[in-house]
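Only a single protein chain was left out; the remaining protein chains are all shown in position.
Showing chain A:
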Amino acid sequence: MMVAEMNAMQMSKIAVPVIQASRVWKQFGNGAVTALKDVSIDLRENEFTAFVGPSGCGKTTMLRIIAGLEHPTRGRVSMNGATITGPSPERGMLFQAYTSFPWLTARRNVEYGMKLLGVPKAEREASAMEFLRLVRLEKVADKYPGGFSGGMKQRVALARTLAQNPSVLLMDEPFGALDAQVRWEMQELMIELMERERKTVVAVTHDIEEAIYLADRIVFFSCQPGRVKADIQVEFKRGRRFPKKEDLLAQPGYTELEQHLFAMMREEIQAAAAAA
């Protein structure tokens, strides 16, 4: 009895939703486009969720509503019970476009969010260097990002977002603009960061392999109107994170999940083509 209760308590603690989106609708152009139709998603603490699906299915829209950058037409999105009405440093966002500020050095970029939060200068500087080390940019801390490669610019933005210590990290195709090798390096870096920083993460991605590698849970969107087609726990990983990506590929269950997701993707694309 006692044991069962304890387990139930622990379970509920793990399963506590940080973000609750219930019955969210989003229309653009006075109802001309329904980007999201009655979407309900709970994001659980410390869970890495990937939003996957073809283009134009409302993944970005849902992410932006969670960030508070967009208002839902109908429905309610809340964080720890409080309705989200605008952006907050509690929910950090990493964009696909490079947002490291070119007028600040890498170090000042990372400090900027902390400065807004009123972190004292000394603490801010130490913390910024720590995050730059984490994304392996400590050597260029005092350089401006103008001359950086895409991967480096994105790592500055990532370090800056992590430095504001958000409890929820939102990423919209964060590695989509990077070439294959750099994307792979960034994915492995993400795994390393997730081990260190316990965070609730949502990442929008087109890349099925990336979704399986990074996520504990994959929410698959279907198109026109945008809805949740499938909500899949990545069971075969059993909560493990693989520092080396090739180790994941060897896991039993990996191929089946990948095939399943590719089949769903094809289904959606064909449905969209038939509708058009």
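Following the convention adopted for this analysis, a residue touches a chain if its C-beta (ideal position, glycine included) is under 8 Å from a C-beta of that chain, and two chains touch if they have at least 3 such contacts; residues count from 1.
Heads up, the rule we're going with is that contacts and distances are computed from a predicted model.
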Protein that the absent chain corresponds to, by UniProt name, given "DNA photolyase", "Acyl-CoA/acyl-ACP dehydrogenase", "NitT/TauT family transport system permease protein" or "Electron transfer flavoprotein subunit beta": "NitT/TauT family transport system permease protein"
Among A:V16, A:A97 or A:A250, residue touching the chain not depicted: A:A97
Sole residue of A:G146, A:G239 or A:P252 that reaches the chain not shown, by the stated touch rule: A:G146
Residue, one of A:I41, A:A157, A:M190 or A:I208, that touches the chain absent here: A:A157
On chain A, residues whose C-beta touches the chain left out of the figure: 67-69, 86-89, 91-93, 95, 97, 99, 101-104, 112-113, 116-117, 144, 146-147, 157, 160-161, 164, 170
